[in-house]
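What you see is the complex with one protein chain gone and the rest in place.
Going in written order, the chains are labelled A and B, and every chain counts its residues from 1.
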Amino acid sequence: MTSGQGTLWKRYALVAPLCVTTILTVLISLALILALSFQTVDVVKLFTSLTTDAYVENLGRPLFWRLLWRSIVIALAVTAVTLLLAYPAAYFISFKAGRMKNALLIVVSAPFFTSYLLRIFGWKIILGYNGILNALLVDSHIIAEPLQTLVYRPGTVVVALAHAYLAFAILPIYVALDRIDRSLIEAASDLGARPHINFLRIVLPLSMPGVISAALLIFVPTVGDYITPTLIGGPDGAMVANLIQSAFGKANDWPAGSAMSVATILAVALPLAAIYGLHHQLKKRAEAAAA
Amino acid sequence: MNGALLRRLGREWLWGYTLFFAVLLYLPSACIMLFSFNSGIHIKFPLDSFTFDWYRALAANDSLLAAAGNSFRVGFVAATAATVIGVLGGFALVRYKLKGGKAITGLSIMPLLIPSIILGIALLVLLRVIGVGNSLIAITIGHVVFCTPLSVSIMISRFVDLDRTLEEAALDLGAREVGTFLQITLPLSASAIASAFILCFLTSFDEFVIAFFLSGTRSTLPLYIWGQLRFPQKLPEILALGSCVLVGSLILVMLGEILRMKRAVPQ
Partner (left out) sequence: MSKLRGVLAGAVAALAMTGAAALTPAAAQDKLSYFTWDGYELPDFHKSFEAAHPNSLDVSKFGDDDEAFTKVKAGFKPDLAHPCYDKVVRWKDAGLIEPMEIAKIKNWDKIFPTLRNLPGLVDGDKTWMVPWDWGNTSITYRTDKITNPENSWKLLWDKQYAGKIAMIDAVHDTPIVGAMLAGVDPFNMDDAAIAKTKAVLMEQRPLVKMYTTDLTSVEQALASGELVAAMTWNASAHNLKTQGVPVEFMNPKEGMLTWVCGFVMIKDTPHKDLAYDFINSRLEPESGEALVTMYSYGTSNADAMKAVGDAKLKELNLPADPDTMLKTTVFTKPIGNNEKVTKMFEEVKAGG
């Protein structure tokens, strides 16, 4: 296709709305948060004068770092649990499901798009004091009294969040597994490789790009979640986004909320950038292997 | 013999595991449905008697129906806009080797990579600066931002898979680019477009955090549900509502996924 200057301009015009809604909006949003974080607290006006007070005051509190650390630990736990649970299912669907493939994929990915708030409530029904799990345990005489400790704990947050992202995580993993050239595995088998060797040497490495993109898509929203801890986390399940949310809401200290947001984004972005670089390398290698 | 048995065991194990996985996924939703038919207000075992009352109350609840209507409208407009943006952008990114195209493809998932709470706050300030106050329109704009990464990635993978021979044949026969796009490319991608629309619609329908910050006089369904949590007597009604939403969105999402998987060209 030939493309003169005019056509080229029009082609970019097709991409323009996409750039505006995603990239530009996000960049402006981040810039705004950054600008806000250097403001003084003023109950009436937003943009007043420049200061680093918000950083000094909020990042000086051990509380912030403790919650940030807890959020990262919870998010890592959620990511690990989700990947471990989703991988075998994705593997089964891609390699063994045969004609059931598409149907199964639909069945396991559908719940992701159903009401999140309600699913948290569903977990309360299961794990609550009078919930299903306690009822089962008491009825089968495993315990005498219902357990108090199943809900309103950091662990409950992990369970609910991992469940929320399971249906989502399976998709990128499945896509990566499905792209693996089956003849590679057959060739290895013909050469006498045992199935588990095949899996460790060929399938697992080649599916890593999918695993890593799933990890990214779970980890990032999890670190910033505040709804789940609010509803079922209990006092010890509070996460850093709860602090940020209360600064923007009840405490009405937007610079504080912004400063904590900036610190959180930086603290999370640096390791993520490293993972992303790794991701890129692996993808290149996978493409080279496939070619 | 032994190896065959092991292989079979491995297969059965995976089957069993996948089944367990699927049950686990649907468990919380199933509980909500179960209790929406329970006559008692308290969530506890054993269940009280079976009732349809909460569903009846639902149909008579005006503010709930208004919130549901708002969610439908916001979802419809946001999904339409996000899909149009995704189709045009995805097509240009795949077909024309634009400079910076790869970077744009990579960066377009950015809205998914910053916590919604930060996006919500930033959009609140941003929209205020450009003169859009808290309203359904503000929520819709927020949801377009939130849904576009989804529609773009669906459309990009469809356009990559699309058999180009038909497009090229049309161009060789003298059809103009626009005509080819409208008469060949779009119809061939119809199922993916529908799927992008449905998934965007459901994402918007379920979105809470951004809507929380951008809502004005009228609320969406998740905001309504959130607000009702302080009224214990309303809980069974919320569970009934939840069951309807869950069943409705499951049907929609399955439809969307079926469409997404349909091959571009039947073989």
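The definition used in the following text is that contacts are C-beta pairs under 8 Å (C-beta built on N, C-alpha and C of every residue); 3 or more make two chains touch, one makes a residue touch a chain.
Nothing here was measured: the structure is a model prediction, and the numbers come from that model.
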| item | value |
| --- | --- |
| Of A:Ala187, A:Leu200, A:Ala251 or A:Ala274, the residue in touch with the unshown chain | A:Ala251 |
| Full-complex contact with the absent chain, from B:Leu5, B:Ala59 or B:Val178 | B:Val178 |
| Sole residue of B:Leu58, B:Val77, B:Ala170 or B:Ile184 that reaches the chain not shown, by the stated touch rule | B:Val77 |
| Residues of subunit A (touch criterion as defined above) contacting the omitted chain | 6-7, 10, 13, 41, 43-44, 61, 63, 66-67, 124, 128-130, 146, 148, 152, 230-231, 234-236, 238, 242-243, 246, 248-253 |
| Touching residues (missing chain, whole complex) on subunit B | 41-44, 63, 73-74, 76-77, 80-81, 84, 88, 124-125, 128, 133-137, 140, 176-179, 181-182, 215-219, 226-235 |
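Methods note: only the chains that are shown with their structure count from here on.
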| item | value |
| --- | --- |
| Rounded Å distance, subunit A centre to subunit B centre (Cα mean) | 16 |
| Complex contacts: residues of subunit B adjacent to subunit A | 7, 10-11, 14-15, 17-18, 21-22, 24-32, 35, 42-45, 82, 84-86, 88-93, 96, 98, 101, 104, 107-119, 121-123, 125-126, 144-145, 148-149, 152, 171, 177, 199, 202-203, 206, 208-209, 213, 222, 225-226, 238-239, 242, 245-246, 249-250, 252-254, 257-258, 261 |
| Complex contact set, residues of subunit A against subunit B | 1, 3, 11-12, 14-15, 17-19, 21-23, 25-26, 28-30, 32-33, 36, 46, 85-86, 88-89, 91-93, 96-97, 102, 104-111, 113-126, 128, 130-132, 135, 163, 166-167, 195, 216-217, 220-221, 223-227, 241, 244-245, 248, 254, 257-258, 261, 264-265 |
